[in-house]
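My structure is below; once you've seen it, I'll send some questions.
Every protein chain of the complex appears in place save one, which is left out.
A, B and C are the chain letters, set down in written order, and residue numbers restart from 1 in every chain.
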Amino acid sequence: MTTATPAKARTLTMAQAISEATAQEMERDPRVFVMGEDVGKYGGIFSATTGLLDKFGPDRVMDTPISETGFMGAALGAAAEGLRPISELMFVDFFGVCFDQIYNHIAKNHYMSGGACKYPLVITTGIGGGYNDAAQHSQCLYSIFAHVPGLKVVVPSNAYDAKGLMTTAIRDDNPVVFLYHKGIMGLSWMSYFEGSTNEVPEEPYALPFGEARVVREGSDVTIVTLSQMVQKSLVAAEELAAEGISAEIVDLRTLVPLDRATVLKSVAKTGRLLVADEDYLSYGLSGEIAALVAEHLDTVRLKAPVRRLAVPDVPIPFSRPLEQFAIPQVDNLVASVRGLMNAKVY
Amino acid sequence: MTTATPAKARTLTMAQAISEATAQEMERDPRVFVMGEDVGKYGGIFSATTGLLDKFGPDRVMDTPISETGFMGAALGAAAEGLRPISELMFVDFFGVCFDQIYNHIAKNHYMSGGACKYPLVITTGIGGGYNDAAQHSQCLYSIFAHVPGLKVVVPSNAYDAKGLMTTAIRDDNPVVFLYHKGIMGLSWMSYFEGSTNEVPEEPYALPFGEARVVREGSDVTIVTLSQMVQKSLVAAEELAAEGISAEIVDLRTLVPLDRATVLKSVAKTGRLLVADEDYLSYGLSGEIAALVAEHLDTVRLKAPVRRLAVPDVPIPFSRPLEQFAIPQVDNLVASVRGLMNAKVY
Amino acid sequence: MDATAGQLLWMYEKMIEIREYEETMARVYLEGKLPPKIQKGLAFDIGAGPVPGEMHLAAGQEPVAVGVCAHLRQDDTVVGAHRPHHFAIAKGVDLDAMTAEMFGKDTGLGRGKGGHMHLFDPAVKFSCGGIVGAGAPQACGAALAAKKLGRDSVAVAFFGEGAANQGAFHEALNLAALWKLPVVFVVEDNKYGISVEKSASTAIASNADRAAGYGMPGVLVERNDALAVFKAAGMAVARARRGEGPTLIEVKTDRYFGHFQGDPETYRPKGEAKELRQHDPIPALGTLVRDLGLLDASSDASLRERLAARVQAAYDFGRNSPYPRPEDALLHVFAE
Partner (left out) sequence: MDATAGQLLWMYEKMIEIREYEETMARVYLEGKLPPKIQKGLAFDIGAGPVPGEMHLAAGQEPVAVGVCAHLRQDDTVVGAHRPHHFAIAKGVDLDAMTAEMFGKDTGLGRGKGGHMHLFDPAVKFSCGGIVGAGAPQACGAALAAKKLGRDSVAVAFFGEGAANQGAFHEALNLAALWKLPVVFVVEDNKYGISVEKSASTAIASNADRAAGYGMPGVLVERNDALAVFKAAGMAVARARRGEGPTLIEVKTDRYFGHFQGDPETYRPKGEAKELRQHDPIPALGTLVRDLGLLDASSDASLRERLAARVQAAYDFGRNSPYPRPEDALLHVFAE
C-alpha cells in the first residue's frame, strides 16, 4: 500500500522565524530598516537579525554604538519622518539606560500630539534566564513595558507565532515591543525547549494582536502563561495528565492588547487558575491576570483560590541551584497545579 | 469655667515633615548628605529640602548637574563607602534616564555580593498629577519600583507618616525609594488635600515599614489605597457615610514591604474590596492587591467581585477636563463603592 | 554669510512676535491663579486659571530661535525642549492651534493632550518635550531619515546648557558625527538650569568646546544677538545640507522671566533680569533695520501693531475654543 507523502513541512527556530519575517517586510517595504548593537556582521547576539546584512546591506542593517538612548531616540525621530525602524535592545535588562526615550516619548508622543503624529517602530529585545547569566542579563520585565501606556507588547512562545506576530508588529503604525525569550530561540549554543521550533510557512503572514491561544485544552485547571513558560507548561501538563489532571494552557502571546475574554472563558470552564510567569512575582503580570479573574467573580466561579508562580521577588542569582530555584521549573508547575486541585474556596 | 488649654499641637505640611526628618537625621549622623537638582538654594522644587542648605552648608546639601545617571551612580558609590546619601529625583517621571543605576545596581548589588556590601541610601521623588503638568510630569510609577526586587518603597499620605517613614528610610541599611505626592506636600503654590497637613511631633521618631494603617474603620467595603488617594478616599467615605455606606480605608504606606495581613483582615471583615490607585491600571499596584485577595479566597469570602479604580491606561493628558477624567476623583470613588454595594459574586 | 534684507526683517518681525507672545502669556497665565480666587492658604495655584500647569517662557532668548530658523525650510525638522515657544513660532507652527493647546482646547495642536511642553506640528516638522536632553537623539533620527530618503533637509535640536550634561547629549553627538548626519545642535546658555548656575553644573565654560570630542565643529556665539546667531547657524545648516555632518553651537543668551512662571527666583541676584533687559536684542535689531532703511518709524509701529493683533487673535482663538469631552482622554493611545 502506498500513500502520497506530504511535502515535508518546514520547521524553523524562533530566531529564524523572526529574521525571516523581518526580511520579508524589508523586501515589501523600503521604509523598514534595522538598527542596534551587533545586528550587522554578527547577525544579532540572539540571531534575530541573522542574514539581514548580506541581503540588505549596511544602510538598512545598521550597527550602532553602545548608546541605547541615542539610537532609541533616533528610531523615534526616523519613525516620525515616515520610516519604520526596528531597533534592537540586546537584552531587556538594559532598558534602564534608555527607558525615557521608550516610555516618555515613543509611547506617548502619538497621544500627546492628539493623534497627529505616528511612530511606527518595533523594539526587539531578548528576555529570560535559565542559562546562568545572573541578575543583569536574565530578566523578563515585560510587565513594565505593559504597564506604561502606549506600547503594544508581544511575547511569543514559538516560531510560528513569532513570524506572524513580528510581521504584524512591523506593519503596525504604533510602537511595538517584541520580547523574545533566549531559551526558545533555537540557538545552537543554548539549551532550549524544542516545542518552540515548529512549522512555519514560507510566505508572509500576519497574526492578530490581542488573541491569546489555547495551546492545550483541558478541564481541571487553566494555566495562563506566555513565552518560554508555555513550553514548560506543556511538559508539565503531560506529567499532570499521567496523574489524571487535565490542564488547559492559555498562551497570552500579546500583553497589550490583552485577550481578557479567552482567559476568562477558560477559567470559567475549569474553575481553577494558575498564572505561570518568569517575571518577578509582585506588581506585575501575574497580579494582573489574577486581578482580571477577581474582577469577574460575578461570572466566573472559582473552585480554588488563584495561584501564581513567578520569580519570588529576588534578583536572578547566578549559581545553578539558586537560579533553578528562583525561576519556576516544570516541577514547580506540576506541584502548583496539584496544590490547586486540593485547595478549596471559603 | 477654665480648663487647661493643651499646648497647641504643631501641624506641619508633608514637605516640612520630610525636611525636618532629614535635618534631624543629618544632625544625628554626619554620614547623611543630600544631593539632587535644585536641592540647595532652591530648597527642592517641591520643598522637600527647604532649609537644609542654610543648616548644613553646600558640602552636605549638594546641587547636581542634570545628570541623573551620574548622581544616582555616585549615590551608590558613596553608600558603598559607608556614607548615607539622600538623592532626589525631581519628578519620578524622569526615572527613565537613570533607572539602570537604580534597579540594576542600587537594588541588586547587596544581593549579588551575597550580603557582603550594603547600600544605605534614600531616593526621594515627586509623584502624581492633578495640576495639569501633562504626560511627562504627572505619573506615579511606584509599582515599577515595587516590581523590581531590592528596593523598599515608601508612599506616605500625610505629614505625620512622612516624617516617621523618612526617618526610618534614612536609618535603613537598604536602598529606599520615598515617593511623595506633590498634591499633598502642602505647597503654597499648588492646590492640595488638607488632611495631609497634620500634627507632627518635634522629636525624631521612626515608623516601621510594612505596616499599613487603617485610617478609617468601616464595615461595608474596604478601600485599599495610598498617597494622595487616601485623602480623596477620606472625603469619599464621608459622602458614602451620608448614604449609609460604611467604608474602611487602608493606607498601605509602604509597598515593599507590603502589609498583606492588614489588607486581608479588612477585606475578610467587609467582604468588598476597592483598590484606589493613581498609577496606571494594568500590570501594577491595583492588580497586585486584587491578586492578593484572589489568592486568599480560601480564607476571605467576597460579597462582590474586586474593583479597581486607577488611571485607565492612558498617558496623563494636559487639559483639565481630560486630566480630571483620567485621574480618579472623589466622585469616581463614591460611584465605584456604590457599584460594589450592588454587585454580587457568582 | 550675510542676512538679506528679507531675512533681517523676518528675524526682527519674528522676535517681536515671540516677545509679544511670551509677555501676553505671562499675563494670561496669572489669570485665576492668585488669591482670593484660589484655595485658602495658597499664594498661587499652578493648576488654576485658563492656562494651568507649568509655564516656561523664553522672553530674551529670541535671537537663538530666529537666528537659526531663518535658515530652515518647512521640511527641515526642529526638536525643542521644555521652553519651546520661541522655536515653535520661528519654525512657523500654527499660532492659533499652538495657543489653543496651551489652553487645553480641542482645537489645539494635540487636542489638549500635550500642553505647553508638548507641541507637535507635523506640517512644519516641529516637536518638543519636557525631558531635558531627550530631543537631541530624536533630531538625529530625523536627520537619519533625511539621509536615507535622499533629501537635503536638516534637523535642529535646541536645548539648554543644563541639558548638555545629560547622557543623551553625548550619545546624540557621537551618533551624529559618526553617521555624518545633517543635524545642528544648538545649546541655549541662559546661565541657569532652574536655580543651578552653569558654573555649578558644567565642568567647562563653553559647551562649544565639547564638539571636538566628537570631531565636529563647535561654535560659541558670545552675544545674545540675532545676527551673530544667524551667521553661526548659516554655516552649520549649510554644512549639514551639503552632507558634511553636524555642528554644535552654543549661544550665550538671557532669560528674562523665572525658570517657570511662579519661580521665586531667590537664587538669582536681585535686579539681574532687569539688568539683562538693558541689552534687549530686539531694539538692537530694530535700530539696525531702521538704519539700513528697511523700515521707517511708522512701518515699524504698524508692524508691531499687526503682530500684537496676530498674537491677540491666537489667544482669543485659544480662549474661545471648546474643551475636548472628558472621555476623549481615552482616545489616541494607539493609532488605528
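Rule of thumb we're sticking to: a contact is a pair of C-beta atoms (placed from the backbone, for glycine too) under 8 Å apart; a residue touches a chain by one contact, two chains touch by 3 or more.
The structure displayed is predicted, hence computed values, not measured ones.
Participant: Which listed residue, C:M216, C:V237 or C:L285, touches the chain dropped from view?
Facilitator: C:M216
Participant: Per the definition of touch given earlier, which of A:K41, A:K55, A:R301 or A:K344 contacts the omitted chain?
Facilitator: A:K41
Participant: By the contact criterion defined above, which parts of subunit B meet the unshown chain? Give residue numbers in ascending order.
Facilitator: Counting over the whole complex, subunit B touches the hidden chain at residues 33, 59, 64-65, 67-83, 85, 97, 100-101, 104-105, 109-118, 149-150, 152, 173-174.
Participant: Could you list which residues of subunit C touch the chain missing from the display?
Facilitator: Against the missing chain, subunit C presents residues 165-171, 173-174, 177-178, 200-204, 209-210, 212-216.
Participant: Contacts of subunit A with the missing chain: which residues?
Facilitator: Residues touching the hidden chain, for subunit A, are 37-38, 40-42, 45, 63-70, 93-94, 96-97, 130-137, 188-192, 312-315, 317-326.
The rule is simple: only the chains that are shown with their structure count from here on.
Participant: Taking each chain's centre as the mean of its C-alpha atoms, give the chain farthest from subunit C.
Facilitator: When every chain centre is compared against subunit C, the largest gap points to A.
Participant: Report, in whole Å, the distance between the mean C-alpha point of subunit B and the mean C-alpha point of subunit C.
Facilitator: The computed centroid separation for subunit B versus subunit C comes out at 35 Å.
Participant: Where the CA atoms of subunit A average out and where those of subunit C average out, how many Å apart are those spots?
Facilitator: 41
Participant: I'd like to verify one number: the distance from the centre of subunit A to the centre of subunit B, where each centre is the average of its C-alpha atoms, in whole angstrom.
Facilitator: 32
Participant: What positions in subunit C touch 2 or more of the other chains?
Facilitator: 108, 110, 112-114, 118, 129, 131, 134, 167-168, 333
Participant: So which bits of subunit A are touching at least two other chains?
Facilitator: Within subunit A, the residues that touch at least two other chains are 69, 97, 100-101, 104, 111-112, 149-150.
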